[in-house]
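Starting off with a structure, shown below.
Note that this complex is displayed minus one protein chain, with the remaining chains in position.
The block that comes next holds chain A.
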Amino acid sequence: MMVLAPLMPKLDAILVLGSDGDRLAGKYYGDFLKTGADENTSREEARNTFEKEVQQKIGGIVARSDAAEVVTVRGKTIVFCGGSSQGGGGDVRVVHIGPSNESELVLAHLCEGMYEALAQLMGGTTERTMVLDNLELVFLLIDEHCDGGIILETDGSKLASAVLLRDGDDSGQDPHHGGGQPGMAGHAQQQGMPSGVNAGDMTLGQAFRQARDQFLSGGM
C-alpha cells in the first residue's frame, strides 16, 4: 500500500536560489535528473529546466526561517526556507530536494538548520548580494551540512561555527556563541585547532563591511 521511508536518508540536491530562481550556489548529489531526460540536453540544461520548474512552484511563497514550506516537483519533495520580498528575512531561498518517500519533517529540519546557519554567517540577513559576496562561506556551509548526500550536521549554530573554523562542540555551553560578534581570537587557541586559525580570518563578509565603513568614514 504505502512505501517505506528510506533506510539511508539522502538528499538529492541542495540549492541556494535568488528570489528570481537563479542558482547562487548548489550541489546535486547523484544524477536524479538523468532518468527520463533527453540524451541531447547537457547536465547544466537539465538542471536549469528543473530549477525553473521549482521556481514556478515556490516563486510566490515566503517561508519563515523556522517553518519551511513544502511542494513537489517531478515527484521529488522540495522543502525551502526564505524568499521574503522586502526586509526581514532576506530574499534568498535555501532549497532542499529529497526523494518522495522522505519525511517532510526531516527535510524541513535540515533546511531550517542550514537556513539558520546561512543567516548567521551573513550577519543576520540572507540577501542576494550578501550571499553572492560570500559564496566561499556558502560552499563551505553546504559541505559541512551534507557530504555526498549524507547528512553531516543539522544544527544552525554548530554549522556556522564549523564554517568559521570555530570549535563547534562548545556552542552547547554558549548558546549565543555563533550569532553575535564574529571572531574571538581566543577560540583559535582551543584544543584541537591547527595553528594559524584565526576566526577573524574567516568572517570575511562582516569584516569587510566593518572595515569598509570605517575606512570610508575615515575619509580615505
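General observations
Assume a contact is a pair of C-beta atoms (placed from the backbone, for glycine too) under 8 Å apart; a residue touches a chain by one contact, two chains touch by 3 or more; residues count from 1.
Rule of thumb we're sticking to: contacts and distances are computed from a predicted model.
Of the names listed as "MAGE domain-containing protein", "Coatomer subunit gamma", "serine C-palmitoyltransferase" or "MMS19 nucleotide excision repair protein", the one that matches the UniProt record for the absent chain is "Coatomer subunit gamma".
Remark: the residues of chain A touching the chain excluded from display are 1-2, 4-9, 23, 25-26, 42, 44, 47-48, 61, 63, 66-72, 79, 103-109, 129, 132-133, 135-136, 139-140, 143, 147-148, 150-155, 162, 165, 168-169, 192-197, 200-202, 204, 207-208, 211-212, 215, 220.
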